[in-house]
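Reading through the structure tokens given below for one structure.
Of the protein chains in this complex, one is absent; all others appear in place.
The first chain written gets the first letter, and so on, giving A and B; residue counts start at 1 in each chain.
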Amino acid sequence: MNAASPSILAALSPSDNEELAQRRAVLAEIDASCRGPLLFLFSGSIIWLLVGTVFALLASLKLHNPEYLANYSWLTFGRVRPAHLNAVIYGFASEAAIGVTLWLMCRLCRTPLLFGWIINAAGVFWNLGVTIGVVAILAGDSTGIEWLEIPPYATPILFVSYALIAVWGVITFRFRREKHLYVSQWYLLAALFWFPWIYSAAQILLVLDPVRGTVQAAVNWWFAHNVLGLWFTPIGLASIYYFIPKVLGKPVYNYSLSVLGFWSLALFYNWNGMHHLVGGPMPAWLITVSIVASVMMTIPVITVGINHHLTMWGSFRELKTSPVLRFMVFGGMSYTLTSLHGIALALRSVSEVTHFTHSTIAHSHQGMYAFFTMVMFGAIYYIMPRVLQVDWPSARLIRVHFWAVAIGILLYVFPLIVGGTLEGMAMTNPDVPFVDAVKPSVVSLTLPYLKTRSYSGMLIFLGHLAFAISFGWIVLRWAQAGRLARLKTSLARV
Amino acid sequence: MNYGPILFLGIFLTVASSWCGLVLIPHLQFGRQQPVKIEETGELYPQSRPGIAQQGMAVYQANGCIYCHTQQVRAEHFGADIARNWGQRRTVARDYIFDKPVMLGTMRTGPDLTNIGLRQNSVTWHLQHLYTPVITSKGSIMPPFRFLFEQRKIGAKPSPDAVPLPKEYAPEPGYEIIPKAEAKALVQYLLSLKASAPLPETR
Partner (left out) sequence: MSVLWILFVCSLVVLPGIALLAFRWAMRQGEFRHLEKTALSIFDDDEPVGQTTDCFPGGQRGKKPAPTRPPNPISRPRLPEA
């Protein structure tokens, strides 16, 4: 924390504070102020990425090879799968999202990162909570509620951590030195506010004092869909809205449209969750409301799509030279595709076939990985050299990373959508046996697609390794550069 | 849009609206359902599970059965749930009022289990199936749950608990496979899964 930073109390009424009337901070000053917290958060998130990918590979292999590592209770499919989900959602994705949010907030508010210790404390708590949670799931202590498997003795730790981040967000917003609120800011502020609401409401109504019967299912999917819609999606979109124009040096195609895009997302996305329960033991009106809201999502998806793709229009040559742009554009295109696909999946006639099949899994990976994770990769590639003032060590590693994960995820998603749909068509046809020793069955039909997924998973893991090496290397380079600089100053003194 | 407070107000109201619509109103509408008397049998339905089945539910939760098995039957002309004999009727909210947590599930990598207690009512079948699924279901990709069993040296005489196994899956001679308490509880839970009582709202 630099000496000139104001006290937290001043956040109550920052306009009284004369220091804040000063010029907007220089970009380099802002970037440097983020160094400590971002190094911590990004390192944590990359470790969780690797851990989560290993769990994912195990789960994928086990699905078509049930005898693989079958005698260890800790590694049974039903524990490895939620361990994978929680490691990547709460460990990798949320931590990366928080890191990118911090940096974007600072840059968009034009203020250096104040009170870094709040973030560091939050980061420690967050990693502690996720670690306890994942170990507990592997040990058989899961709550059995999808997306909320982390047991109640670990969630308060996560909540404390989150509260610290939210407080930090509000303080930074109060101390802003930029009078314009750029579109990314709306999404970030909304995400920072929405996540604790949905998370605490779901914890209270499902774990601490559960509501009765299938109301639990309603709360569960209201939460689980909103983690994507109100936490990851806004942060992903905020990043694309910042990075594509920034990298190209070209303002957003149509800024007025972004107002429509933001408010329609805020209005419709949080009503979507019940489409996970089509045909389930719930009142029909509840599910219909969600289907209608899902269809209404065409408005934000198309407006955001117009803005992202038309900003990019005419600049595709830059993809050759800019790694950040590659990841961002891949993410932006995936967002449009996955959203339109999701809208189709919500319809009753489609859901009748695809519900309960692997095509849902393909869809969620298209959203969480092909869109969100790719955007986070791009953001980290942009942020790290600026924060550390050292360039990435190897262009080749970045290329390996990009192509491995891009081909990997395409190989994951599209075959599995096809396989899942075929699976659903077989499942809704009672003449096809569910499982059979010799005859083609619902189960045997999916096997080739499940195997393809394992191969794609290996490719993605390779990409993650390249990324982790790159990251470790740039940090090492930065540490060496620091040592060199210290050496020079001490020599100069002699 | 440069004014913070109105932005915050909008952000608050939008999520509050869906909280009311998708959480609060469902709770008011069907969050306080009670068991009803079934005319044919004169019994109250549903009833809460006996203790051992409740323990079995914890085993079901811990081992993530929910990631491959649903516990919901869709209506007759929506999917092939009833045609596949996964239930005689669709399930409704009242079927679940004693479940904590409700494990409807979202994947059918394996078949639906709403009525598994009716379809397979033999303890031996379930124990064999949990020990090595392909004994009872050829072609299955369900993982074996052998860690819920113990391999023991046969004492003076074979234990009555020992799981009868076909030759190719049996342990070496002189040994027997005994289910642990978790396996027994899990089987009791599976046997307790049935939603067939003719509720008034399903007629």
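As a working rule, a residue touches a chain if its C-beta (ideal position, glycine included) is under 8 Å from a C-beta of that chain, and two chains touch if they have at least 3 such contacts.
These numbers were taken from a predicted model, which means no experiment stands behind them.
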item: Chains on display which the left-out chain touches in the complete complex; value: A, B
item: Residue of A:Val51, A:Ala83, A:Leu108 or A:Ile417 touching the missing chain in the full complex; value: A:Leu108
item: Absent-chain contact - pick from A:Leu39, A:Leu189, A:Ala217 or A:Val247; value: A:Val247
item: From A:Asn71, A:Ser256 or A:Gln480, residue that would touch the chain that is not displayed; value: A:Ser256
item: Option touching the unshown chain, where A:Val324, A:Ile343, A:Val442 or A:Leu459 are the choices; value: A:Val324
item: Among B:Ile25, B:Ala58, B:Leu118 or B:Ile178, the residue in touch with the chain that has been omitted; value: B:Ile25
item: Selected residue (touches chain absent from view) among A:Val26, A:Ala139, A:Leu208 or A:Ala437; value: A:Val26
item: Chain A, residues in touch with the chain not shown (by the definition above); value: 26-29, 32, 107-108, 178, 180-183, 242, 245-252, 255-256, 259, 285, 289, 318, 321-325, 381-382, 385-386, 389, 391-395, 398-399
item: Touch residues of chain B, complete complex, unshown partner; value: 1-3, 6, 9-10, 13, 17, 21, 25, 28-29
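Basically, only the chains that are shown with their structure count from here on.
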item: Centre distance in Å when chain A and chain B are each reduced to the mean of their C-alpha atoms; value: 31
item: Residues of chain A that touch chain B when the two form their complex; value: 62-64, 66-67, 70-73, 76-79, 81-82, 140-146, 173, 179-181, 186, 189-190, 193-194, 197-198, 201, 205-206, 210-219, 222, 226, 230, 259, 263, 266-267, 270-271, 273-274, 276-277, 279-283, 286, 289-290, 348, 352, 355-358, 360-361, 427-430, 434-438, 441, 443-444, 446-447
item: Chain B residues within the chain A interface of the complex; value: 1-4, 7-8, 10-12, 14-15, 17-19, 21-23, 26-27, 29-33, 60-68, 70, 72, 74-75, 78-80, 83-84, 90-97, 99-109, 111, 133, 137-148
